[in-house]
Each structure stands twice: as structure tokens, then as C-alpha cells.
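One protein chain is absent from this view; the other protein chains keep their places.
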Amino acid sequence: MATDRLATRVTLAPAFRPPAPARLVSPTTERPAVKWTLIAIAVIFLLVILLLPLVTVFIQAVAKGPGVFFAALSDPDGVAAIRLTLLVAAIAVPLNLVFGVSAAWAIAKFDFHGKSFLITLIDLPFSVSPVVSGMIYVLLFGANSVLNPFLKTIDLQIAFAVPGIVLATIFVTFPFVARELIPLMQDQGSGDEEAAISLGANGWQTFWHVTLPNIRWGLLYGVLLCNARAMGEFGAVSVISGHIRGLTNTMPLQIEVLYDSYNFAGAFAMASLLALLALVTLLLKTILEFRYGDELASARRH
Amino acid sequence: MKRTAQFLALGAFVAAVGLAGVVTARADDQKLLNVSYDPTRELYQQYNEAFAKHWASLHPGTYLQLQTSNGGSGAQAQAVIDGLGADVLTLAVKSDIDAVAKKGLLSTDWESKFPNKSLPYTSTIVFLVRHGNPKGIHDWPDLIKGDVQVIAPNPKTSGGARWAYLGAWAWAAKQYGGDLDKEKDFIKQLYSHVPVLDSGARGSTVTFTQKQIGDVELAWENDAYLAIGEFGADQYDIVYPPQSVLAEPPVALVDKNVDAHGTRDLATEYINYLYSAEGQTIAAKNHYRPIHPELVTDKSLVDAFPKLNLITIDDPIFGGWAKAQPYHFGNGGIFDQIYKPAQ
Partner (left out) sequence: MAASLTRSISLPNKLGAARAGWSFAKPSVIPGFGLTLGLAVTYLTLIVLIPLAALALKSASLGLPEFWALASDLRTVRALWTSFGSSLIAAGVNVVFGLIVAWVLVRYNFPGRRLLDAVVDLPFALPTAVAGISLSALYAPNGWIGAPLGHLGIKVAYTPSGIVVALIFIGLPFIVRTVQPVLEELEQEIEEAAATLGANRFQTITQVILPRLLPAILTGFALALARAVGEYGSVIFIAANIPYKSEIAPLLIVIRLQEYNQPAAAAIGMVMLIIAFVMLLIINLLQAWSRRRFGGN
């Protein structure tokens, strides 16, 4: 038994050495058979559950040849969908970035009542179903809402139009940057900033020259995740979009449209673009974790 | 001072959100939104291409953006009422456009604005079955025999669904000659054989063909042919029941929106072109029954349509949409009373 051998090694005087055991088993690891079985299980599980779907996207995208592939992407509706997705992300991500930095600053550098409640509220969109996330904006800005008469007078269309899509996307991607920065900045503490202040820097200078360099990798990490989700959101956008081809269809919605039009290769072509985005996101994420792991306080928290 | 600047920057950000929407929505003057029912995707894709060419020939140098939205007819009508900025409505049933007219978005006599009661094409409901028709479905009563599973969309949201319902009701009315209880019972049994109600006709076809659920689909004639074209005649057959309903999907332009967008001329021409030789040919190509078959350039397309025994909505059984819509499909109507899906 492993422990017997351990006891034997410890109690015998160095002069008398028993023959080395055929296999030295460390007490803190499993037998090789167990170890490799577990590895096999894990690898097969990940391959089947995660990798196969990913591979399927690319294979199905080119199944009908490059012609169909490029047609789906250069089709006016497809181009419009790509443009809309980029526009929505270009608005949602910076706004959430500003919010995230702001909230993290307030939460990490100061002590105040209700701080944990605020953090819980920030986490809220993570638990809410995407469909509900979209529906709340329909309730707020749609026909039967209180705000609707006002919107009609200023001729601003929010529900079933691009602003609604932007708002819904902001909602679902809201917490990403904040959640990344808060623990990071909490870990880093306020020492650097206080030193800067005592040396005569004002708030902006402190933020720009002291805080930002400290948090930039965490910031980038959060922005990456925020962006991936913003471009890929489906449920929330589906509810509030008017599904107008060429106008209010984002890439995920366009995928559904193509799928419903029996254009499966086209749907997968559009999907492969998003899958590529996912891969790039993963790659950048891994690089960030690898090189700056210690600067991402909650490197693995989500 | 700094703080003011910060808040101003903030305000600019917020304004950007709203502005983005306004700007994107107003980018081009020559833009037309056609809000249509579910299965017309391919039809209007082709039609829009042809119409764009036609418009360019009439008005050289103009930039045209033709957009279509597809969905269940009832749901689409509600979306337009809700603010979806449709210039043109090409829906599945008259009562959906009436509902929009009732809200003041177009005049209540819209039907008379275009030829043939605003109907450039008609269609019907057929049975799409698996190849070889293994369950032997030939007529409406076959739908409720044994464990036959019927795929049909939701009458609350889909126009095609309502035509299918009416087709079934027409058979029951003939069979049971006015005995309301027996008629209701037939419809009730029919819908108890429907495992899932998609929101639109195309959704149902996807369920039937992609997900391979069900033995028969109550489909638009054009969608059935499209499915065969997509998946092959060795997969599905079309069965025409001895008697079906004449489905009339009307078109209209939304006065309030076209005047606000300045697209009245464009929208009028868009609808009128549907009645032209080009429009009618495209309709026939997509298996919609053209109202002017004599204009269709390829006669074989017209001959491909079987002659059918079709009941119209104005038949005394139904009494027109004004009566049928609330009676059958309104809140608390016959459908609400009988609907209990297959559990």
C-alpha cells in the first residue's frame, strides 16, 4: 500500500535502503490507470459536447461550396445584418465600458452603504432570461406603454427599430466589464491612487496615469467578453426587433431567417462568421490570461 | 467646469443611442417596407428584384431600397399597429388589414383601391404528405382518423392557419349541414391531432420538413410546391382535397406611413406592378394563382395549377371576414373554445 511504503521510507535509517519499488506512487495523485481514464473521459466529453458543434458550423458552411458561402455573406440582407451587428456592438460596448469603469471605481475605491446591493443589481442581467430582457423594452416603449404617446409626438421609434435593439443588447451585456473590473480593482486597493493624489494629481490624471495602466488587461478582457455577447445576442434582440430583412435583423437573426428559408448553407455561412469571432475572442482571452494572469484578479471568474 | 464637461460628454453618449436609430431609419428617402405574411419570402425576393429594375427604368438614377418583413399575418398586422413602419401590406387575410385600417393607418375602403378587391393573386390550402402518402390522407375527415398527426400553424397569429381552419370548417358544414355541435366537434378533434402550432405557415413547413414531425401539413399551395422544390419530389407529395377554400391574400398601402415617408407614388407603383405581366409571371412561377393568367408569359406555369372546387369566404357558411374573424378567431371565439393541443 502506498502509505506503507511511505512509512517504511521514513522510519528506516538511510544506511539500509530497501530495493526501490517498481513504481513509486505519490500519495497525492491517482494511479495512472485512473488518471488516464479521467483524462479520456474529460477529453471525449469536451470533444463531443464542445468541439463537434464548432466544427459542424464550419463544415456545414462550406458544404454547398464557396459560391453559396459568399452569396449568403454578400447578399444585401446579409451585409445589412453584419453592418447592424457591428453598429450595435460599437454603441453597446463603449457605453458598457464607461459604465463598468465608473461602477468599478465607485465600488472599489470607496466604502458606502448599499455596496453589495449595487453589486447584486449589476449582476442581475446575468440571471434574467434573454427573452425577458427584450420583452421589458417592448413593454416600456411599445404600443401599449405609457411612453408611447410621447415617442409618437417626437417621432422616435424605439421598439421594433434599431434603438430598441441597442438597448436590449446593452442590457444583456451590461455586467461584463463591471464584473471583470470590480474584483480586480478591489484587489489592487487604493494605495496607488492615494499616493498620486497626495503628490498633487487631480482625479482625471490619477485615473488616466495610475489606475488605467493597472487595469488595462482586465478592461480588455471584459471588453472582449462584452463584445462577443453583444454581437451574438439572439433572444433579446429577437423579441424587440421588427425582423425587417435588411433593416432590423442582426447576424443571429439573419441566421434564423436563412434557416427558415431552407438556406441551411447560408445560415451556417453567417454562423461561421460569428463562430470565427468566438474563436478570436477565445484566442485573445487565452493570451491575456497567459501573459497577464496575475493582473486579472479573477482570471477565471465569470 | 471639468464636471460639466464630463456630464456633457455623457449626454452626448446617450444622444448617440437615439440618434443612431433615427439616422439609420432615415438614411434613404426611396425606401419601401413591405410587411408580408410568412411564406412569401421567395416571392418577394424575386419580385423586388424585378420591381427595382422596373422602377429604375421609370426613374433613372434613383436609389431604391426595398425591404420585406415576414411573419404570421396576424402578428404582422399587430406589429404594424404597434409602430412597425410598413409602407405596403401584403397579408394573408382581409381581416388583418381591416384591423390595421380600424386603427386609422389606412382608409377603411382600402379594398377598392386596387383591382379585383386588392387581390393580385390567390391561393388555396392543400395537404402536404410524406412520399407515398403512407397514412392515406385524401380528404378532411382523414385528418382525424387514428393517430394521424397534423401540422398546422396557430390561427391566432397566422393567416394560412385561418384559411386551413376554414377549409376544415367548410367540409364539416357540408357534412353536418348546420349542426353546430358536430361542426365544433370535428374542428376540436382536428386540432387535438395537431402536436405543435407554429406562429407562421413557414414555421409549420420547417417543422414538417426539417424536424420531420407529423404525417400531414395543412400548407399554402405555394409553400407546398416550394417544399417539394427544396427537398425533392421523392420526399413529399401534394394531396388536393376534393374541396378546399379559396385563400385570398390581399395587398394594401398604408396611407399614414406612405404620406409620412413620402413614398406614396413608389408604393402605388409597387402594388400596381404586381398586376402586370411581369408581376403575374413571378407569382405564377412561385405557385401563387395569378389573377390575370392571360398575362403570364409562360403558359405551362398556369396550366400546372389544378382546377379546384373552392369555397370563398363570402359563402353563407362564413358570411365574410367581418363575421368570421370574431366568430371563429376572436377572443372567446370557436377556436378558443375548442383548442386543447395533443397532450
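Order of writing sets the chain letters: A and B. Residues in each chain are counted from 1.
One rule holds for everything that comes next: contacts are C-beta pairs under 8 Å (C-beta built on N, C-alpha and C of every residue); 3 or more make two chains touch, one makes a residue touch a chain.
Everything numeric here is computed off the predicted structure, so don't read it as measured data.
Interface note: of B:115, B:141, B:195 or B:293, the residue touching the hidden chain in the full complex is B:195. From the options B:78, B:133 or B:243, the residue with contact to the unseen chain in the full assembly is B:78.
The chain not displayed touches chain A at residues 1-3, 6, 27-31, 34-35, 38-39, 41-43, 45-46, 48-54, 56-57, 60, 95, 98-99, 102-103, 105-106, 109-113, 118, 120-132, 135-140, 144-145, 167, 170-171, 174, 189-191, 193-194, 197-198, 202-203, 206-207, 225, 228-229, 231-235, 238-239, 251-253, 255-256, 259, 264, 267-268, 271, 274-275, 277-279, 281-283, 285-286, 299-302.
Although one chain is not drawn, its touching partners on chain B can still be listed: residues 3, 6, 10, 71-72, 74-75, 78, 154, 156-157, 195-199, 207, 211-213, 341-343.
We adopt the following convention: only the chains that are shown with their structure count from here on.
Mean C-alpha positions place chain A and chain B at a centre distance of 39 Å.
Within the complex, the chain B residues that touch chain A are 2, 10, 13, 16-18, 20-22, 24-25, 33, 41-42, 65, 67-71, 79, 81-85, 202-203, 206, 209, 226, 230-231. Residues of chain A touching chain B in their complex: 84, 87, 91, 94-95, 98, 142-143, 148, 152, 156-164, 166-167, 204, 242-247, 257, 259-262.
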